[in-house]
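Note that one protein chain is taken out, while the other chains of the complex remain in position.
Lettered A, B and C in written order, each chain numbered from 1.
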Amino acid sequence: MTYLLRHLQVLFDTLGRMWKAPLPTLMTLTMLGIAMALPLVLYKIVDSLAEVAGQWHERPRISLFLNFANDRNMDERAIAFARNLLQMPAIDDIEYISPSAALAEFKRVSGFGLAMDNLPENPLPPLLAVYPYPTQERAQLEQLFAQLAAMPEVASASLDQAWLQRLAAILALFKRGVWMLSVLMAVGVMLIISNTVRLGVVNRSDEIEIIDQIGGPRAFIRRPFLYFGALHGLFGALFAAVIGHAGLYLLGKPIATLAALYDSSFKIGWFDSTAIAAVALSAAALGWVAARITVDWRLHRLIPVAS
Amino acid sequence: MTYLLRHLQVLFDTLGRMWKAPLPTLMTLTMLGIAMALPLVLYKIVDSLAEVAGQWHERPRISLFLNFANDRNMDERAIAFARNLLQMPAIDDIEYISPSAALAEFKRVSGFGLAMDNLPENPLPPLLAVYPYPTQERAQLEQLFAQLAAMPEVASASLDQAWLQRLAAILALFKRGVWMLSVLMAVGVMLIISNTVRLGVVNRSDEIEIIDQIGGPRAFIRRPFLYFGALHGLFGALFAAVIGHAGLYLLGKPIATLAALYDSSFKIGWFDSTAIAAVALSAAALGWVAARITVDWRLHRLIPVAS
Amino acid sequence: MIRFSQVFKRYPNGFEALKNVSFYLPSGSMTFLTGHSGAGKSTLLKLITRSELASNGQVLVDERNLSRLWRHQIAAHRRAIGNVFQEHKLLYDRTIEDNVALPLVVAGLEYKEIGRRVRAALDKVGLLAKAKYYPRRLSGGEQQRVGIARAVVGRPRILLADEPTGNLDPQLSDEIMRLFFMFSQVDVTVLIATHDYRHIRAHSAAVLALKEGRLVEDEATP
Partner (left out) sequence: MIRFSQVFKRYPNGFEALKNVSFYLPSGSMTFLTGHSGAGKSTLLKLITRSELASNGQVLVDERNLSRLWRHQIAAHRRAIGNVFQEHKLLYDRTIEDNVALPLVVAGLEYKEIGRRVRAALDKVGLLAKAKYYPRRLSGGEQQRVGIARAVVGRPRILLADEPTGNLDPQLSDEIMRLFFMFSQVDVTVLIATHDYRHIRAHSAAVLALKEGRLVEDEATP
């Protein structure tokens, strides 16, 4: 009870000290906020991109060319076949592309529009674009492909594999970026807090020496600085949330413009509160650890035990 | 002469102090290095990308479909026509895509490979891909397009304009990112240096009070801290160069992998030394300013002039 | 009680500040420690608070051998000692009141009890009226008295003082000495380093005289 009370008192005392020196506190929290906002924002962007990429841009796709060309009921048969396939648990979605639709798309994409108008008849076969669930493993995907290719209705099949490698490469790049940035920024956060704690120790070095002389235990001397470090981590994370949101807001406009040009309505959302809470807690823990290391290091010099 | 000597002495004294407390100095320089390395690296990536994008990926392209299909000498005539066009000053390069090459590419890209093999004859016209100089203004580009489209040899023409908007949008996004990051990091650098200077002032507050009492002028008291700030900025920039190079090295591998998948040999180079020198000088100036503001602020409290 | 048995103190630079010092101070005794500047008075007091460790010999405080003290026991040992420092060692960002309360806060006393005892201590040194002031506003002598109040507020079993009256006028310093004497009457072991032979003459107290680190016959006292 008294123990808890004393901790609470140190907590409030430390808060009071931070509050009474608003400018230095704000400066430090801004530094911490900037340091933590960067990986948060980058992570958010990568996360949003990965989500969009997974469901839209570089989805795995198996193209099935059906062997009922020149059949009158071609469209109905293709759709019935697609219905059947959709029963398979691995398949998420199927799109039917009729020969005429394919030709139109081809004209649009290739730029051969005018030149294709004088084709005698549509040379293209009916096509099913099969989208497996994106969660599929590569081996599963290849197994599915073999299974589909072997079906009698299928004239030929192709599995677009480039997307896999590209996606893996892009994600690897971004993951490495986020990872590097996070490590750098964790280091940065600890350094900033360590520096601030060191400033605090220097500022209160008289007090520390006197308390040591008077018989204050080291835990007593250390405690306010541990709170100091943890509180800075905590508030720094909240600053990071604010700065990060400002950053997302400022980046939102050009990102939306860009997405519109790629026919996408891609938008980056805000951070969710659990993520912020997680960051805040980790930052508080980092701050505590940084403070502990720093205080021990400084106390070792400031009030050595004679021996 | 004596004045210069005294400045040199303060410089070396300050260097000596930084050297004698290697751990705190390294910590601060690491913080500064991280803060400055981030915009440096991002700028380098954006710069390299912009360069590549300009000359390769999203180049403006005018497609000319020629009206000599089914001509025996089709290829020769198309190439001769292309030679003629190359005389025009606005045109950088022309690629001739014969109907058979176009068909092969189409098969590859569309995935319709097998299905197209039973086409009776190649329905595609000969195609010239005309690449104007990328420096062209938009209006000039459209004028060129109109001129080419009106030629008798040209059956139809198309101008891909999306690249312009996309490039502009991407560059706008990246520029805003670099700009935001640079501002944030300049603020960060000043805060870090200010904090370090404040630590220095607190650490030497006894000395400052005593020197003030003994009759040391404010300029004398201030000078070592100004050097301290400027030196931290300077060395911080050098740390940033090292950290930035490490970052580029670590990012180089996944970037190269990704580029290879897009059939590009895109590589990010190292920073050039003038850029580093510029950053170092600006950082030193920032450090000086931060130190000046901080010292004045602290001295105002530490040794007020009675009145 | 304090017992030194053949104590030597050699500083890291090789300087021998105390040489073969032995004495015994029973509880309830009041003793003056004298000697020229640099004789080793402060060093002797630092050995008692375990701020320094004897290079040789035994220092016993309340039957406890200080060289056998564990690191984590040092704080508790110091809390049993009231110490008036040669420099005042006040906290300039806390009021007089809070400065005096510090040993009680460290010891974890109740708030009410702290307030009561702090007022009593400040009253004894004549500074109750300035309880809410900050130390910078006090004169040198007033600051020294705050240090004395802080040393006695915890009702220590041992009271050490290093030049406690160096900055006080004769009248005040007599009063302070009477205060120390009162403590020795209630079984506290009091040891005071001083240059002021007036006090030594005035109080019927024992004298330890140091000369270049050795205890000498009390020749200096006139």
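The definition used in the following text is that contacts are C-beta pairs under 8 Å (C-beta built on N, C-alpha and C of every residue); 3 or more make two chains touch, one makes a residue touch a chain.
Predicted model only: the values in this text are computed from it and were never measured.
Under the touch definition stated at the start, the shown chains contacted by the missing one in the entire complex are B, C.
Contact with the chain that does not appear here is found for just one residue of C:A149, C:L168, C:I200 or C:L215, C:L168.
Within the whole complex, the absent chain has one touching residue among C:K19, C:R119, C:H195 or C:R214, and that is C:H195.
Although one chain is not drawn, the whole complex shows that of B:A104, B:I211 or B:A285 it is B:I211 that touches it. Along chain B, the points of touch with the absent chain fall at residues 2, 6, 206-207, 209-218, 220, 305-307.
One chain is missing from the display, and on chain C it is touched by residues 11, 13, 15, 35-39, 41-42, 86-88, 137-142, 145, 162-163, 166-173, 195, 197.
Quick note on the criterion: only the chains that are shown with their structure count from here on.
Distance from the centre of chain A peaks at C, each centre being the average of the chain's Cα atoms. Centres computed as Cα averages put chain B at a distance of 67 Å from chain C. None of the residues of chain A touches two or more other chains.
For chain C, the set of residues touching two or more other chains is empty.
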